[in-house]
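The complex appears here without one of its protein chains, the remainder shown in place.
Per-chain residue numbering starts at 1, and chain names A, B and C are given in the order in which the chains are listed.
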Amino acid sequence: MKALVYHGSGQRSWESVPDAALQLPSDVVVHVDAVTICGTDLHILKGDVPTVTPGRILGHEALGTVVEVGSSVQRVKVGDRVLVSCISACGGCRYCRERAYGQCRGGGGWILGHLIDGTQAEFVRVPFADNSTYKIPAGVSDEQMILLADILPTAYEVGVLNGTVRPADVVAIVGAGPIGLAAVLTAKLFSPSHIVAIDRADTRLEAALKLGASAVVNPDRDDPAALIAELTGGLGADVTVEAVGIPQTFDLAVSLVRPGGHVANIGVHGAPVTLHLEDLWIKNLTLTTGLVDTYSTSTLIDLVASHQLDTASMITHRFKLDEFEAAYDVFAKAADTGALKVLVTA
Amino acid sequence: MKALVYHGSGQRSWESVPDAALQLPSDVVVHVDAVTICGTDLHILKGDVPTVTPGRILGHEALGTVVEVGSSVQRVKVGDRVLVSCISACGGCRYCRERAYGQCRGGGGWILGHLIDGTQAEFVRVPFADNSTYKIPAGVSDEQMILLADILPTAYEVGVLNGTVRPADVVAIVGAGPIGLAAVLTAKLFSPSHIVAIDRADTRLEAALKLGASAVVNPDRDDPAALIAELTGGLGADVTVEAVGIPQTFDLAVSLVRPGGHVANIGVHGAPVTLHLEDLWIKNLTLTTGLVDTYSTSTLIDLVASHQLDTASMITHRFKLDEFEAAYDVFAKAADTGALKVLVTA
Amino acid sequence: MKALVYHGSGQRSWESVPDAALQLPSDVVVHVDAVTICGTDLHILKGDVPTVTPGRILGHEALGTVVEVGSSVQRVKVGDRVLVSCISACGGCRYCRERAYGQCRGGGGWILGHLIDGTQAEFVRVPFADNSTYKIPAGVSDEQMILLADILPTAYEVGVLNGTVRPADVVAIVGAGPIGLAAVLTAKLFSPSHIVAIDRADTRLEAALKLGASAVVNPDRDDPAALIAELTGGLGADVTVEAVGIPQTFDLAVSLVRPGGHVANIGVHGAPVTLHLEDLWIKNLTLTTGLVDTYSTSTLIDLVASHQLDTASMITHRFKLDEFEAAYDVFAKAADTGALKVLVTA
Partner (left out) sequence: MKALVYHGSGQRSWESVPDAALQLPSDVVVHVDAVTICGTDLHILKGDVPTVTPGRILGHEALGTVVEVGSSVQRVKVGDRVLVSCISACGGCRYCRERAYGQCRGGGGWILGHLIDGTQAEFVRVPFADNSTYKIPAGVSDEQMILLADILPTAYEVGVLNGTVRPADVVAIVGAGPIGLAAVLTAKLFSPSHIVAIDRADTRLEAALKLGASAVVNPDRDDPAALIAELTGGLGADVTVEAVGIPQTFDLAVSLVRPGGHVANIGVHGAPVTLHLEDLWIKNLTLTTGLVDTYSTSTLIDLVASHQLDTASMITHRFKLDEFEAAYDVFAKAADTGALKVLVTA
């Protein structure tokens, strides 16, 4: 089969590899009908994720058709059309029992396109298939569904639910890349009074407004703190979401929150940050971090199916599998291309 | 009257001052029957709290007898014996309405012995008396009650409740000074499997064992991480409480917690800390900070009255008011004197 | 002044009475600019609420302008335009401290138009004014604001929040009178997948659809259980709200809920109900009841101000104060007149 293979820092190619095959009784093999690229894949390509070794097939978001089923699989059968979740879950360890599948101690967690071959291929082996795939219900299009593989549950769980967004809250989202935009989209589910998106790219701020932000700020031109102060009588935001992953944006997220508020970090950080506890110790702050657990995937599917959530609006570019390298080029230059999510289909 | 007056960095004296008197209709004046010294008072004396100006009477923990009552006070009357809480609450601002009295925007919060004259005196004016005092119930001794002015609600709310200690948890408490010991005492209310106290002073570790720690570690001799790993199968503590307030102890508290666990910061920090988000972003961490709100004071009174909590065991030294300077000397040299809480009575 | 006075079962008149006046230092007197009639007022007029004695001025929902202020009032002043909440709160009792103002033990709770004279008058005395009134913010019309006096917080707190409506839930609301419709409106704040309204009056079902119900059922024609089963794969609704107050509708609400679901009772019941614990003991049911506490009033104001909630659409008829008796006639015959809320203005 063909697949997108990582060959060390900065090197990738769409090339022939051995076919995906069952390895364990709880595996299935899925024919990939649609797949996307995640910002994390770009990190890997920069060499920032040393646990990904050369030769690895990338990708942890996909949907497709089950073509082979291991002997102990109970709830998935050949022909099922399924979402392949970015998180695989053994289902039985302490963390899986508490629905913290991302922290699975039984061999799961984020392994696809990381510790085992991933979804950017014609076929993919999916371990722990009973707990790691979701049937695509009637009435949900592939374009809606595929965003539930990673970005939507990540923004919803790690941003919105960890941040405990509530009706009438003022929410500030630092970073309006795909993950920040997905946080805009899912924060709206709780009817905050104001969602303020902050980014340096005006194209992204425009996208934020379209997806439901009530205000946007480009910090190169305006002061986010001034806007938040205006909206909150000088108090600060109820919830801030960090959706970038660098010290400056973390600082900004912390500085914008009110006493008693929540800072929900989604950003993947590569360096330590400074936490000003000399000011914050007294501020009744709650700060959360997290890898997605995907415990919300079923909820998000129901929300899409009932038209409470329009995920497909985040897809800006579409490619075929044999154009995978072009898809990467477009996604990697999002500032120029305006790419949010690129869809690659069979 | 006589009072303990701050005269700038390093300077204090027990001296004559004008009598405490009503200023606002919601005030009461209390004859101080018993008062203690807080670690924060030592910080003030070092000049670390610039909002405290020379001439200020120190102290924010006391109990006594009401001798004068303002015209709008509804629930306190002359002759009542009351606890004077470290936190004053206007009762009507947004934060008071949410029981976050420590964050009061209506003129309250931590003001006693800070922005207004405090309790280390023969008499003290208590603002917002209806919301800032608690009647001493029959069957609760002064020695039990006085610790509910600050240290017990602080340890309970900011450490144990913010940390969400649950039955069977493994709890690590970094720092076994008075506040850390009060965290040991109140963590037990939720029946954790193990409470590990960590401190460099063996006298404090002995006190921790007496108050209910199941294990203690002196990091100069043993590795706290090794003990926590042994108790948790290598996973880390469910909850860690930072009860010191310096970067090293904060680092330790963060390093000991398991994925998905809580770090509850109680320590009063004077400098920023480094937060290793490059490791922690993926760890489903919850970090909380806070000044005490004293929303739990009534609960703690009920616990003392029903013998679920023995607070008086934390009092190690007793003085009369005219020995106040000696009391400070003993408390300031806790490492030598073994002082936990010193009680000064009229 | 003129007021609507209750003269015993079935008897009321708009007549001259002594002017409202301050009685306690925490009172204010408000000139009534707008007032509504509540279903509870009809119950009183039927003689169903014996604690209301003849001679009482009815009404517990209003907004107006403050004309006189008691000596201990802190946060309200003459000239303020305020919402008068249906619940008065002493602010200091155990229940008020926990924001359960409806259960106030200090002389508050539901007293207006019940134990003391109410708001259906030219002027009204409001006790505990600091805790029982809310300033009308710029940008919120009187017609939006007045529904926050009772019906909106009741539906939101006792129905939606007690029922813990969550994104993607299936919610069944039994009864589409004003309170049931307000539950439809506020349930939407949490983005349920489906809101099913159930009533025997088709005009009310039409109103439910306009306010955001995704489906409606008239049980005289269709089986609500069949619709809920279809929406939930036979499982039952996640949350059911009882908004009528009779045994049959309670039975229906309980019968429609799934195992592990919530039944939130808002209905004011006059008779006992049968609870089929022989079936329900095993069903992991949560059943809640409650009088409104109005802890959510500020949140609801923010939601109206930020256009997340359109309350004014519930007002169907408008009158002047001297047409008060006509207003009662229209409201009492809601089945014929299609009245939801009637507004009476000065």
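In the analysis below, a residue touches a chain if its C-beta (ideal position, glycine included) is under 8 Å from a C-beta of that chain, and two chains touch if they have at least 3 such contacts.
Because the structure is predicted, anything quoted here is derived from the model rather than measured.
Residue-wise, the contact with the chain that is not shown comes from C:A100, picked out of C:V5, C:A20, C:V76 or C:A100. Although one chain is not drawn, the whole complex shows that of A:R94, A:R166, A:R200 or A:R318 it is A:R94 that touches it. Among A:D130, A:E206, A:E278 or A:E323, only A:D130 touches the chain that is left out of the view.
Taking the complete complex into account, B:L303 is the one of B:A264, B:L303 or B:A332 that touches the chain left out.
Interface note for the absent chain: among C:G10, C:G79 or C:P272, the touching residue is C:P272. Counting over the whole complex, subunit B has residues 166-168, 188-194, 214, 299-300, 302-303, 305-306, 308-309 touching the chain that is not drawn.
What subunit A contributes to its contact with the hidden chain is residues 25, 71-72, 74-75, 90-92, 94, 97-99, 130-131, 295, 298. Although one chain is not drawn, its touching partners on subunit C can still be listed: residues 95, 98, 100, 102-103, 245, 250, 259-260, 265, 267-278, 280-291, 293.
Simple rule for what comes next: only the chains that are shown with their structure count from here on.
Note on chain placement: the centre of subunit A and the centre of subunit C lie 41 Å apart, centres being C-alpha means. Inter-chain centre distance (subunit B to subunit C, centres taken as mean C-alpha positions): 42 Å. Shared contact sites, meaning residues of subunit B that touch two or more other chains, fall at 98.
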